[in-house]
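Other chains dropped; remaining ones untouched in position.
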């Protein structure tokens, strides 16, 4: 692919894509700037990486509009755009070749239940099992061995990798991606304690609803609601090994990093960022644009928008960091206290 | 279903079910009190929810024996019982319709090994693989794609959802439920370090035993014993993404919440409650009725019965909370210390 073709491609997404150098050079793929060789395209979106411009062997760099390029232009070619990071993501998309998750059509080994509606152009992989009364939208791809239990409704243009399980009644919007090993809609964890110490199971009669453009990683568990729905709103992104309890609602475009655990009936607003290994007590809510630091433990609802929380129990990050600083000064406090004690003892002696 | 039918149904479980209102009204399903509409049954088991009695649109509420109902009886009907929470769970069970996890019989796509004993009325789903010399008890249901490796013994009335893996030699009692993605009996994590820094594998020759009435959620890992058995005792309930190490013993009716991690050779007593994301060092034991708070890290054995533990390293909750309070007072302590230091400095100056 010639540089001027990449320029034209990026002009679909950006008002202005300025070429510095030659458009006629062939680019055969993307690479990290520090590893790039001849024929590779890389990028600089962060000042930390500008130091690599002098030494990279890449043939093309995508950089910001204000990045100085003149001194390198005998050796390197540049495309200058407003957001070089996003531009490079588009370049990655352009060079990535499609994965074959399942061949078009329904594999002869797939088992499709009664009264299933399959959209046009679906790809249903080997050994997929689809229960009765399911709906699968057009262009949706379902990888091998995935199980879609009865009455599930999957939208169009979805991608389920191999070994996904959707329990009965699961609802997926359009363009939802789910990676292998994720279990959607297993029973919420509800048991009523009895006087003899045993438990009786609370039937989990609700479902899980996942809205458009959500991407869910591998080996997650998203519990079905006791009544009603556990909801993952449009555009949310969930990493791997995350637990989302029954009756949770995860807001639009909220991001949840690996191994976080969201207890039942938690409501998280839109555009939130939940760090890795963070935990939530049940039945609480966070407003929009809340950021929860990695490993924080949220124990109560937050009402102020846009806060960053840290620590366990989680508090506003500035309070948490002050607390941490105090902790680090504890040694000095102890020394000061001991010195004062000696002084006071001396003074008492002197005053006798 | 008429209210008087619900009354009769609950009278199977409770000595006394008092109807206030009309028994002739039709109820079509359960709902949360705040969302309920005409025809729905809901409940109040907790004072926090009594405020909804005045406004709910439900047709029937299940409430405690002492809940005042007279003022609402023109508009609402009530069933009064000793334990309205458990009564409502029974109502949920009554209205829940059975899920089809696998059709009765053995799916033609299932692969059943040599010398397998299948009980009457089993349901073995599509693409299930059962190894040689396994036993599967009557009425047991095994969802699609589950793999039961050789010499496993599964009791009667068990439910394995799709995509469960039981390694060789696994023993399940009766009425055991396991959700999708759970792996029972993978090798315990044991390696003997060698002088060159490499490891040799310690063969994991034991098995996992899961007793009657245990329910295990999705994507858990329960390691097989090195020698002997890892045991989950009768009635225990395990959430999702929990790790239970090799040679652990989890006591009767103990509950373990999501993402907790139990290291190898830990013994947990009966009727314990282990909070989410809690962790355990290896080779320790907890007595009956211990409660471990969410995210606590237990580092040593506990001997006193019935304690609640919190923090990391975990300590009795009252000590942990006092510690937390002290931490929150650190800022004040520092100020007080600085003020004292000034005072003492002044006094020393004065005394010169």
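Order as written gives the chain letters A and B; numbering starts at 1 within each chain.
One rule holds for everything that comes next: contacts are C-beta pairs under 8 Å (C-beta built on N, C-alpha and C of every residue); 3 or more make two chains touch, one makes a residue touch a chain.
Keep in mind the model is a prediction, meaning the values are calculated, not measured.
Colleague: Please state the number of copies in the whole complex; 2 are the ones shown in place.
Modeller: 3
Quick note on the criterion: only the chains that are shown with their structure count from here on.
Colleague: With chain centres defined as C-alpha means, what is the inter-centre distance between chain A and chain B in Å?
Modeller: 27
Colleague: Note which residues of chain B are touching chain A in the complex, please.
Modeller: 30-32, 35, 85-86, 89-90, 92-93, 95-96, 99-101, 109, 125-127, 143-145, 161-163, 179-181, 213, 215, 217-219, 235, 237, 239-241, 252-253, 255, 257-259, 270-271, 276-277, 294-295, 324, 327, 330-331, 333-334, 337, 340-341, 344, 347-348, 351
Colleague: Any idea which chain A residues touch chain B in the complex?
Modeller: Against chain B, chain A makes touches at 111, 127, 129, 131-132, 145, 147, 149-150, 163, 165, 167-168, 181, 183, 186-187, 189, 191-192, 194, 197-203, 205, 219-221, 223, 226-228, 241, 243, 245, 259, 261, 263, 277, 279, 281, 297, 312-313, 322-323, 326-327, 329-330, 333, 336-337, 340, 343-344, 347, 350-351.
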